[in-house]
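As you look at this complex, bear in mind that one protein chain is not there, while each of the others sits in place.
For reference, chains read A, B and C in written order, and residue numbers begin at 1 within each chain.
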Amino acid sequence: MRKAIIGVMGGSHVPPAIEQQAEQLGRAIAAQGWILLNGGRNCGVMAASARGARAEGGTTIGILPGQNTDDAAPDVDIAIVTGMGDARNLVNVLSSTVVVAMPGGTGTASEVALALKNGKRVILLGFPDSPLFSAHRQAGQLTVANTVDEVIAQATATIEALRHEGV
Amino acid sequence: MRKAIIGVMGGSHVPPAIEQQAEQLGRAIAAQGWILLNGGRNCGVMAASARGARAEGGTTIGILPGQNTDDAAPDVDIAIVTGMGDARNLVNVLSSTVVVAMPGGTGTASEVALALKNGKRVILLGFPDSPLFSAHRQAGQLTVANTVDEVIAQATATIEALRHEGV
Amino acid sequence: MRKAIIGVMGGSHVPPAIEQQAEQLGRAIAAQGWILLNGGRNCGVMAASARGARAEGGTTIGILPGQNTDDAAPDVDIAIVTGMGDARNLVNVLSSTVVVAMPGGTGTASEVALALKNGKRVILLGFPDSPLFSAHRQAGQLTVANTVDEVIAQATATIEALRHEGV
Partner (left out) sequence: MRKAIIGVMGGSHVPPAIEQQAEQLGRAIAAQGWILLNGGRNCGVMAASARGARAEGGTTIGILPGQNTDDAAPDVDIAIVTGMGDARNLVNVLSSTVVVAMPGGTGTASEVALALKNGKRVILLGFPDSPLFSAHRQAGQLTVANTVDEVIAQATATIEALRHEGV
């Protein structure tokens, strides 16, 4: 059975407190034995979450938008080079067992939307909830977490349920 | 100079009144001499807007997610087959001079987000505004229109400004 | 019924005689009432075939690899902006009723291969035949043409057969 992959989405320019939380989230994901996946670039939530996961001995995957690994974060172990720009946002979410959205802009918003459209479980950790997603929230596909611990608890429940279904 | 391309985004399942408005919008776009572009499938806002544009003698482009034209709306003149699923949403917005968002779900939300991220002018016609987009709204990149006439007026102003900049 | 779309693939740097033939091919495609599709950039077979088709009053579609229309050939009427680099080669062939391959390099080779893989009819006009494609040649999916007239004759036969099948 493959390890669960947790996709962490979020902005390329975020305040230091958010970077710290992203690093903490990366650590917590690795501590669960899960793989961290993100957009792979060397900035913001991407660089910080990879740093945390790797510090804890986890595996980190970066799905890069460019033609090569020049802008990959140093803590990305496995750099997937798409050459497809923002079209790689779809790959980010389809490859994730669970998607976590931290503060970010329209890129992160597109990932939340694509994740929901494709049936993925989404956890908002600082990314603003929106009436756009209310049907998915009511269905339990999208939830809000206030702390890293809550993310881990919610993701654990989802992963266990999927295992039970044999996914 | 190429004709302006107006991308009309919106749901695949919408109420009859929305379909009627989509058809009216398609007619108005064609009446301006603009090209209509949408996601090309034979349902909802896509089929209706193409029907309107073609009834007015306009050109209609459908950017299809599938491997062939089997699910193309009959009023799509030019079917672009991407074989890339939702990754084609990026093509929809990058190919458009102006993007109009009618009522829809997460697919439409992803298109609004990707359009804003890539610097496109976005006009909301029934698609709900959201705090997610507030920075873009304040910058004038995103506006709200209440009628098809308002869409045409706003799009005209944008197209003229871009022409003036030589784009 | 939609007009047939003829995809013309070929190099971005080719000798003048090939550019002239590409222009002649573009003219012949337009004269048949077919739409010309190519990779859209302002060089080589792309620019020349678009120039020919437009001179004859035809419609020309360019599927661009970049993020905008800056490098589009001036004779491209409809610029589809993919932002996906070489991944757009798949869009080129999936969108074409028939694919014609003129002299080119590895980009053109990838398009011939992807076209054959996806069941498209391919006509080689100057692009070298290869044992790689022999099974497809034996099956009649790939043929060689020595002149523009032969391309038109072969494409006509294919388009009529597809119409007969109701495609």
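The rule we apply is simple: a residue touches a chain if its C-beta (ideal position, glycine included) is under 8 Å from a C-beta of that chain, and two chains touch if they have at least 3 such contacts.
Here the structure is a predicted model, which means the values were calculated and not measured.
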For the full complex, can you list every visible chain touched by the one that's not shown? A, B, C
Touching the absent chain when the full complex is considered, from A:I35, A:A48, A:V99 or A:L132: A:I35
Considering the complete complex, of B:Q24, B:N42 or B:Q67, the missing chain is touched by B:Q67
Can you name the residues of subunit B that touch the chain not displayed here? 67, 83-87
Tell me which stretches of subunit A touch the chain missing from the display. 2-3, 5, 35, 59, 61, 63, 67-69, 76-84, 87, 90-91, 94-95, 118
Could I get the residues of subunit C that touch the absent chain, sorted low to high? 84-87, 89-90, 105-107, 109-110, 113-114, 116-118, 128, 130-133, 135-136
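Assume only the chains that are shown with their structure count from here on.
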Topology of the chain contact graph, where touching chains are joined (line, ring, star, complete, other): complete
Give, as an integer number of Å, the spacing between the C-alpha centres of subunit C and subunit B. 27
Separation of subunit A from subunit C, taking each centre as the mean of its C-alpha atoms, in whole Å: 40
Hey, what residues on subunit B touch two or more of the other chains? 84, 87, 90, 118
